[in-house]
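Remarks on the structure that follows.
Missing here: one protein chain of the complex. Every other protein chain is in place.
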Amino acid sequence: MSHPVWEVFRQERRGQPFEHAGSVVAPDADFAEAWAREQYGRRGESVALWLVPRDAIRDVEDWADEFDLKYRRVDGYSIKARLKEARERAGTVGPG
Amino acid sequence: MNEQALLGLADDELVLGWRDSEWTGIAPLLEEDVAFSSIAQNEIGHARAVYELLAGPDGDADVLAFDRRPEEYRCAPLVELHLLEWAHTIARRWLYEVADEIRITALKQDSDTAVAGLAAKIDREEAYHRMHAEMWHDRLRDEPRFQAAVAELWPHALGVLPAELRGELVSRVGLGEVEATERGTHTDELAPMWEEMTMVRRSAPAGAQW
Partner (left out) sequence: MAAVEIPQEEQAFLEYVQGGGQVETTDWMTDDYRAKLIKFIEMHGNSELMGVLPEREWILRAPTLQRKLALTAKVQDEVGHAQLIYRVVEDLGKPREQCLADLVDGKAKFHNVFHYPTKTWGDVGVIAWLVDAAAIISQKALLKCSYAPYARIMKKICWEESFHILHGRDVILAMVTGTPEQFELVQEALDRWWGPLMQFHGNPIPSDEDPMYLWRIKSQGNEEARQQFLDGYVPQIWELGLTVPDPKLRKRDDGVWEYTEPDWAELKHVVTGHGPKTQERLALRRGFLEQEQWVRDAVLAA
């Protein structure tokens, strides 16, 4: 594409994450700012914007998952059975 | 407060806002269309705020904005021109913003605190208009169409300001001082604009709600 695209990230309220909101086609940062200000802020919907040329963004989309790395994820732990056994041993199993 | 000068300011902002709002939907780039429309809306908002100040707490800004005869408006000829072509539109925007900054800066020093306060508010919003105008001026400064439009509108731009403030405008714009198209008489473009602007409002009795 010949025309420069600027990605717009907006923050809705102070403290919130910046989220991708869309893009504007603009020749430079000044035009991108003038235009993104209105497109993403005229109704008070943003308190801050980050403007980034699309080319500056590195897109990362895939991870290898060949080996058993369950220990790194929440679903890799099954607490219930062991907890039940521990409570039974300690005599602290509650009603029901 | 100098009511005539304030009315001139309000009428300038109203009429220029009206002219600029005509670009909504047909500007050269969609992104600019959106941004430009905000500027037009802001101008009308400024006009409304000044009319409200002039009308007082029991007055009605709409009455001042719409219910005078064309010859009673105090706007400068620059804003009346119907310029539905981009080089002229941006040239006018830029010239007007430079002139208006000089005018507003003076008003911020007004002895009437209500006027000074309102001028300060307007100035803070106009800062963004100035950024926008400078951005376009930078981009188009070498474009012959733009240069020609600026030169053509220059006498009108001088007429936006009272004589004692024109020196500053001359040095900022960088063109030689010429005979100004003075405020006080109207171009023949104002009356047709006023007709269209007021046609719906005049179709109902005065005081009708819309």
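First chain written, first letter: the chains are A and B, and each begins at residue 1.
One rule holds for everything that comes next: a contact is a pair of C-beta atoms (placed from the backbone, for glycine too) under 8 Å apart; a residue touches a chain by one contact, two chains touch by 3 or more.
Keep in mind the model is a prediction, meaning the values are calculated, not measured.
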{"item": "Shown chains touched by the chain that is not drawn here", "value": "A, B"}
{"item": "Option from B:Ser21, B:Gln147 or B:Thr187 whose C-beta touches the chain left out", "value": "B:Ser21"}
{"item": "Residue, one of B:Asp58, B:Glu179 or B:Glu196, that touches the chain absent here", "value": "B:Glu196"}
{"item": "Residues in subunit B touching the chain absent from view", "value": "18, 21-22, 24-31, 33-34, 37-38, 40-41, 44-45, 47-48, 51, 61-62, 65-66, 85-86, 139-140, 143, 145, 196-197, 199-201, 203-205, 208-210"}
{"item": "Residue numbers in subunit A that touch the chain omitted from display", "value": "1-3, 5, 21-25, 27, 31, 39, 42-43, 45, 59, 61-63, 65, 73"}
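Just so it is clear, only the chains that are shown with their structure count from here on.
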{"item": "Residue numbers on subunit B that touch subunit A, as the complex places them", "value": "29, 31-32, 34-35, 37-38, 128, 131-132, 135, 139"}
{"item": "Residues of subunit A touching subunit B in the complex", "value": "24-27, 30-31, 34-35, 37-39, 42"}
